[in-house]
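Shown here: the complex without one of its protein chains, the others still in place.
Presenting chain A:
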Amino acid sequence: MIGGLFIYNHKGEVLISRVYRDDIGRNAVDAFRVNVIHARQQVRSPVTNIARTSFFHVKRSNIWLAAVTKQNVNAAMVFEFLYKMCDVMAAYFGKISEENIKNNFVLIYELLDEILDFGYPQNSETGALKTFITQQGIKSQLTKEEQSQITSQVTGQIGWRREGIKYRRNELFLDVLESVNLLMSPQGQVLSAHVSGRVVMKSYLSGMPECKFGMNDKIVIEKQGKGTADETGKSGKQSIAIDDCTFHQCVRLSKFDSERSISFIPPDGEFELMRYRTTKDIILPFRVIPLVREVGRTKLEVKVVIKSNFKPSLLAQKIEVRIPTPLNTSGVQVICMKGKAKYKASENAIVWKIKRMAGMKESQISAEIELLPTNDKKKWARPPISMNFEVPFAPSGLKVRYLKVFEPKLNYSDHDVIKWVRYIGRSGIYETRC
């Protein structure tokens, strides 16, 4: 149970302060500022305990959001709420910045009143919230009917969707967004790798449609494949093993538990249908081969080769390789075949950027780093080379098999709905030791 919620700017000034419970005093605001924001040593842990009070914080650009409690709460719940809070704010006024928060503080207090009640998180579905918390100033008074409709919807069984939505074109968009994380040894051995993915759906459907979502989940495929033996062999390759997944509140969990089918009535607009994680059979889009040679005390030669490892027809985008340099670097010369490379002193790294790269290609950079001799005996720790990219497929191998829409009351069928599916694979922490 969250006792209070504070939003600070980068200087530690309080922008928003909302206290839900009496056990949180005014001094909690200062305690967080002094011990975390202004701490001499940068605070890495998102949970800080000060005088038996727990502070959970997330940072969005220069803004600190901190939830405070004196009780032993579920930390995951608090962070989930904080992220949701960020999403809600972003949906209302765009980027979370000091200026935006200052301009919308009445709205934020209104939102906080709605989505947190005595410290218990409530409905934080943006679509539903937007029906009764508006930004347009004072609108003409709602009719009684409308008011009662909002009440029945918010308190009803399907709180995330209102009735009577009508679209001329029934359309839906499915995005499979994945981020792939990797740690690789210099010899090319995978030390750890996992993909965390999200399925985001944007729906513009009339009425109260019943949807059913299918993907190449190993369990489902095997269950179905039991009847025909030859099919299991074929589809077994393509199915993936999902380690764990979580769903949006609209998904009927009982049905998932019993039949492992994902059926739901979607909220109107954009929402995150599910989140999942896989660790097996990951397609690693890039391979980084580092070569570091120390020439005497004052020189370092670095050569890095990257190889793209996917279908030649696909194009990877926004590729960025970051090669850390020692702290006593006094000069860098870089030669690269493709893209642009630059030594960024403020980040102690060589940053190599490539706009586009097709599959099954390779590219190379070589750099000479001059070092200043120091009297410090500490050896350079050789931080890993990290990489950023975006590829148009799902590195986990996930495929959307179907998304069926049924609306028994209105006369449109599954065939009339226009469906779009998109896969985006991004890099998470994608590192290779050198």
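Details
By our rule, a contact is a pair of C-beta atoms (placed from the backbone, for glycine too) under 8 Å apart; a residue touches a chain by one contact, two chains touch by 3 or more; residues count from 1.
In this text, contacts and distances are computed from a predicted model.
When the listed names "AP-2 complex subunit alpha", "Transmembrane p24 trafficking protein 4", "Putative acetyltransferase A, auxiliary subunit" or "Septin" are checked against UniProt, the chain not shown comes out as "AP-2 complex subunit alpha".
For the chain left out of this panel, the touching residue among A:329, A:363 or A:427 is A:329. Residue A:348 is the one among A:35, A:100, A:216 or A:348 that touches the chain not shown. Within the entire complex, the positions of chain A that touch the omitted partner chain are 10, 40, 42, 62, 327-331, 345-348, 370, 372-376, 378.
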